[in-house]
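Yeah, one chain of the complex is gone here, protein chain that is, but the others are all in their spots.
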Amino acid sequence: MIAIMEDAGFILGSYVVTFAVIGGFVWRAISSGRKLGKQIPDDDKYWT
Amino acid sequence: MSTWRVGWLIARKDLRIEWRSRVITNQVLPFAFVTMVIFGIALDANTDVLELVAPGLVWLATMFSLLLLVQRAFSVEADDGALDAMRVAGVDARGIFLGKAIGLVVQLLVLEVLLLCAAMVLYGETIRLDGVVLLVTTMVSATCGLAAVGTLYGGLAAGSKGRETLLPLLTLPAVAPVLIGATRAVESALGTGVAELSEGWQWVSLLTVFAVVFGVGGALAFGPLIDE
Partner (left out) sequence: MTTLDPKPTDTPSDGGTVTPSRSTGTNATRVIGIAAAVAMAWLVLFALVISPADVNQGESVRLLYIHVPTIWVAYLSFVVTAVASGIYLFTKKHSLGWDRLAGASAEFGVAFVGLTLIVGSLWGRLTWGVFWQWDARLTTTALLFVAYIGYLAVRRLGGSHQQRAKRSAVVGLLSVLLIPLVHWSVVIWRSLHQTASIANTEGDIKMDGTMLFTLFVGVVAFSLLYVWLVMHRTRAMAMEDMLEDRGLDVALAERRAEGAGR
């Protein structure tokens, strides 16, 4: 079904790149938050 | 001491240092000149093309030299901790900004005149008499903008590691409007291509606004920037 779409490479490629970048940022946000969270006492975290 | 007096003294001191050290005549000017030569080589020494793009090349060479001049202006201060000393002694930050900027303006104007001469010799550029007023106004207003941006970001990067690479990254996008405006205005003044003389003046207004924005903004921001 996708093969019917013209310029599918450009369009799907754009979506893949965009969501790959977003995924990278999301992953970094979660993992760095966890890693740093272990080194800081909970009392210092103003959001808790 | 008033801001202007401080500015004047610092500018005079800077220019005297530059005059004595001969770094400008021995290094910066030759660098600007070789830039003009390699532009010519890159464009295949095609005088038709070179004459057309000469105004842009003159400004590009000016901006590359600006980076060198700014680094020089602040390494003179940062090496001896003179900037900190002046701040501790209570010297007005706006005065320091003004002085550094005036020093840069004078050096850049000399450089631009010489680069224009080089463009006349190397690229076959001609200057027409009725465009001289526009040419001079453009050079002065564009140079004020360039000096303001250079002083501001030079002071920001002074004394920190990695400043050599940071300065171009900050300065070149910021002076892009000057490059566009000054290039088109000089094209009008010299009559290269199809440029009309009357078109040039709206660029001068852009250049003036730019110089005022970065001049005032820089003078206000300079204090917090160089403070420890």
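Letters A and B name the chains as they come in the text, with residue numbers starting at 1 for each one.
By our rule, contacts are C-beta pairs under 8 Å (C-beta built on N, C-alpha and C of every residue); 3 or more make two chains touch, one makes a residue touch a chain.
No experiment lies behind these values; they were computed from the predicted model shown.
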Omitted chain - touching chains that are shown: A, B
Which residue of B:15, B:29, B:43 or B:225 touches the chain not shown here: B:225
Touch residues of chain A, complete complex, unshown partner: 5-8, 10-15, 17-19, 21-22, 25-26, 29-30, 32-34, 36-42, 44-48
Absent-chain interface as seen on chain B, which is shown: 152, 156-157, 160-162, 166, 169-170, 172-174, 176-177, 180-181, 184, 199, 202-203, 206, 209-210, 213-214, 217, 221, 224-225, 227-228
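Going forward, only the chains that are shown with their structure count from here on.
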Whole-Å gap separating chain A and chain B, where each centre is the average of the chain's CA atoms: 43
